[in-house]
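What follows is a structure written as structure tokens; I'll ask about it next.
Note that one protein chain is taken out, while the other chains of the complex remain in position.
For reference, chains read A and B in written order, and residue numbers begin at 1 within each chain.
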Amino acid sequence: MIDTPSLVDQYCHGVLRTELGLGTFESHLGRGEGPPAPGTTFFDTQTGFAVRRWCPPLLGLEPHCPAPHYLARRRELGVVEAGRRLLGGSGITTYLVDTGLPDDLTGPAELGAAGGASAHEIVRLELLAEQVADTSGTVESFLANLAESVHGAASAAVAFTSVAGERHGLALAPEPPDAGEVRGAAGRWLAARQVGGELNDPVLLRHLLWIAVASGLPLQLHSGASNPQHYLTRFARATAGLGTDLILMHGYPYHRHAAHLAGVFPHVYTDLGPALVRTGARATALLAEILELVPFGKLLFSSGARGLPELHVVAARLFREALGRLLGGWVSEGAWSRADADRVAGMIAAGNARRVYGLAAP
Amino acid sequence: MIDTPSLVDQYCHGVLRTELGLGTFESHLGRGEGPPAPGTTFFDTQTGFAVRRWCPPLLGLEPHCPAPHYLARRRELGVVEAGRRLLGGSGITTYLVDTGLPDDLTGPAELGAAGGASAHEIVRLELLAEQVADTSGTVESFLANLAESVHGAASAAVAFTSVAGERHGLALAPEPPDAGEVRGAAGRWLAARQVGGELNDPVLLRHLLWIAVASGLPLQLHSGASNPQHYLTRFARATAGLGTDLILMHGYPYHRHAAHLAGVFPHVYTDLGPALVRTGARATALLAEILELVPFGKLLFSSGARGLPELHVVAARLFREALGRLLGGWVSEGAWSRADADRVAGMIAAGNARRVYGLAAP
Partner (left out) sequence: MIDTPSLVDQYCHGVLRTELGLGTFESHLGRGEGPPAPGTTFFDTQTGFAVRRWCPPLLGLEPHCPAPHYLARRRELGVVEAGRRLLGGSGITTYLVDTGLPDDLTGPAELGAAGGASAHEIVRLELLAEQVADTSGTVESFLANLAESVHGAASAAVAFTSVAGERHGLALAPEPPDAGEVRGAAGRWLAARQVGGELNDPVLLRHLLWIAVASGLPLQLHSGASNPQHYLTRFARATAGLGTDLILMHGYPYHRHAAHLAGVFPHVYTDLGPALVRTGARATALLAEILELVPFGKLLFSSGARGLPELHVVAARLFREALGRLLGGWVSEGAWSRADADRVAGMIAAGNARRVYGLAAP
């Protein structure tokens, strides 16, 4: 049996601090633009079934017990104690936490404490820029403060994360915009913007990516559910040799394309992220697909979990089971040696992330 | 063993009424633009092998017997009796039949009678519009008759089906065209058209989709073998909350994308359709892939069969076997509970279709 003694979760969010009823809990299992369809429930998904498989035993219940029983037990223990038991049972010993969501979630320190784990901050570039815009009076001060904020964040955080690809996808040019373009775009955006307004300007998104690249901190790139190949090939080529690593986040259903890019460019890495939790019983199959082309030193575990500690647990359990089953199967067939399988399991579970993000060994 | 006692086939066509020789039968196993390549035969495909596996026993022969023996036995029984034995052995108890093909195939009543099953009509929007055009003298009468015909059809049929996505693919704008555009397009199309001419105008195709949406009847959307994500995401967003369900048809090889959309939008559903028959021994693998992201209340069985009752049989048998093997495997591993697996099998086989199309329980 291949074992992975501890996991580094290279991308997640914190958890909710409030008690949850059945409906509120269910809403965190969906991933859509609306409630479940009439006659259906988000519990009837791979995510819902995986939560009911892995989490009840950590709270002293049978696997697959009905959701209302599970929620009743969760409330009986209280959100803090339930969170402690769940996170503590996940096998994750280091969390890298994206703090850039508007939700009221626990931060890195609180998440780490609840899980008996270490935790580090990932800074979301777009939120940082929006916060700078909220407090800058002029275009000049905005641009100066922006550069200073990114470089300041780089000294405290372990990574930057960007959703520019989700907001502009394939339309984003790979090269940095010139100073005049940036000033013009900043002027137009600031003039039209209300406090809290979202950064959507493609020139400023690119400018922000390039300030981050200059910082040298690893840069995580989210591309939504669209094919990363076209845009990211050009961006990867433009940033090759600059010394900053790029991590392509959550590529499913384009995880084979992301793996391809990680094999082509020395500074490109990838993960599976929330695809593990979303596809549940199929986690082994997805892991197998991404392990076709990705060099084994280029794949990182992450949960992508948000809001419910159940999602951190499920991601971690599915990943460990999938890795054990897949690599163990290759050893049984004679395709891999046992020593190689153990070594690669440790790399994907933790070692690669420790190297890329400069984390201390446990 | 997971069992699915009866199937609702949410999309198929009727069968041929004529006796078939080896060559004619073979031509219905291909899916291409031409005959088989020199030195090859359409029997040497997953479809051909699946037909030879499942159908001979229903006519009293050994599985995998040579195709000429099978065809000889089929002719010996006669097309009616062979059809009765095949359809009767499929396990399908309700057929939803697209009557919009030019071929001379059995209609819903005749198909249902042959299979000892109930049957309902699906109306193909483009054919309806072409028929209205054949009998309307002016733009005004065409547009009035079109609206009336769609609404009339909605009271007798269980669903509309549209091939607009196949005819115009990603180029189709999601919003309804305005009245002036529609009148202009209708004028140009009618003026250039001969009786029987195909509806290919993108403005009229969109107009027709939106009349159908207004009827409230479920709307099946075929997108050919192209990525449905771009166009359908926008159309799904435009129709969200209007009360009409959309069923994304036959997404392979983009079935994961279709499953994604079914998870994002409450009113979006999907199926595998003819991919089951086309991929034969791989049906379990495809079902596994679509069950990654699709909420279990959003997937519907269909055969997509056309012309040969063998195709209805093969789709149904492959589906039942795949579902049993896949869900049974997840139960054995402990990933799913047995009760959940039985319940989900019944939903995909029949329950979801009964709810979406408003069919009576058996």
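Note that in this section contacts are C-beta pairs under 8 Å (C-beta built on N, C-alpha and C of every residue); 3 or more make two chains touch, one makes a residue touch a chain.
Only a predicted model underlies this, so the values are computations on that prediction, with no experimental measurement involved.
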Given the contact definition stated above, which residue among A:L291, A:A345 or A:L359 touches the chain not shown here? A:L291
Taking the full complex into account, find the residue in A:H168, A:R193, A:R234 or A:R256 that is in contact with the omitted chain. A:R256
For the chain not shown, which residue from A:F25, A:W330 or A:Y357 touches it across the whole complex? A:W330
Using the touch definition from the top, which of B:Y11, B:F25 or B:F42 touches the missing chain? B:F42
On chain B, the omitted chain is touched by residues 30-42, 44-46, 49-50, 52-53, 63-64, 225-226, 253, 278-282, 285-286
Chain not shown, touching residues in chain A: 229, 237, 240-241, 256-257, 260, 263-267, 288-289, 291-293, 295-298, 330, 333-337, 340, 344, 347, 355
